[in-house]
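One protein chain omitted, others in place.
Let's turn to chain A:
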């Protein structure tokens, strides 16, 4: 086992990195068992939690402790034996700490998986080895591709029920990897497991000598994360203006925010959008102490050389790589609310730190994820869990990136102005990376 039971020193622990990942699986693929085993074997299920599960299982007349009760936190979930909502779980090994977005496979799967995948750096897609790649698997792969989750793990589960046959695994892995590649998923790791028997989840399997790769946990511990954002052009949405106006800091005027992508350096020439004013970065305060360089996703305070007008909602970007500002946004949308989204609807659009009025101009198509991404042209509305294209006109210009370039400055929410409900999640640009692309220098139909 990878050091999960040996004592961990405080120093080791604070040097670890954080991996956010999401799980996706259909009802009977064994997702709860996999999550339960990861939590259990990494010492994240503690005695009193297990006792509570045992007690509750007995009350329900169940023979064995029902590990789903560990994760089903709501009364209604336990009563109905279903998972309603995304839950977040936490566990750690000596090498890494994990935040797991545990997304239900049953009801409203698209909305929930989109929610979990939006912050995930890795998605685990579960497949039942007996059934292979099914409609749900393709849906999960499509959502991971749509949300541009950088790493996908295909966990081929229940290998014990197919005699641990290499050929079964290889066929499923090849079919899935080809489908994922067609969606533009850059990186798939396929792992044959039995969550129930414990094969290749935490411990290497004694039953599959033909498999030479890592276990699920080893892969989660070692997959490289955290470098993609810093390779992108810098984007700094201004959240809040810090002006102490004290005797000690009479003239301090700092722009606070979390770096959405890229690196910021003192001395960089920058442009403030949407005004287009240019200046340079005079200083960067990283939560109280000055630094020369800062990068995504650090929260910092930026000081500018010139006294330009900057306020919450503005975006600071390098002058050489500033995004265009536009009032016409074409995006892929996942509709989240029971109230349908229709053409002509007036909404609020929250992009980074700015919220503006917007109108739905067009719904060009709806994607049917279950049938090889078939398009339905000009649907009457986007219903809950629908994924489709949306064309919006905003009341003010916005610096929107392609979601493929920046998950934070390429995404937005649509909000109902009447009651504040979150209606729709938007990702600017084309849905899938592998759709036919124009030469790199051309405008390939994205909105900026």
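As a convention for this text, a residue touches a chain if its C-beta (ideal position, glycine included) is under 8 Å from a C-beta of that chain, and two chains touch if they have at least 3 such contacts; residues count from 1.
The definition used in the following text is that contacts and distances are computed from a predicted model.
Comparing "Aromatic ring-hydroxylating dioxygenase subunit alpha", "YggT family protein", "Sulfate adenylyltransferase subunit 2" or "Sugar ABC transporter permease" against the UniProt entry of the hidden chain yields the protein name "Sulfate adenylyltransferase subunit 2". Within the set A:161, A:196 or A:225, the residue that contacts the chain not displayed is A:225.
From the set A:34, A:114, A:316 or A:363, the residue in touch with the chain omitted from the display is A:114, counting the whole complex.
Among the residues A:181, A:291, A:343 or A:381, only A:291 touches the chain that is left out of the figure.
Residues of chain A that touch the chain left out of the display are 7-10, 13-18, 46-49, 52, 56, 70-76, 78, 84-90, 92, 95-97, 99, 111-112, 114-115, 118-119, 221, 224-227, 229-230, 239-240, 242-246, 248-249, 252, 256-258, 263, 285-289, 291-295, 297-299, 301, 312, 336, 348, 350, 352-353, 407-408, 411-413, 415, 419-422, 425.
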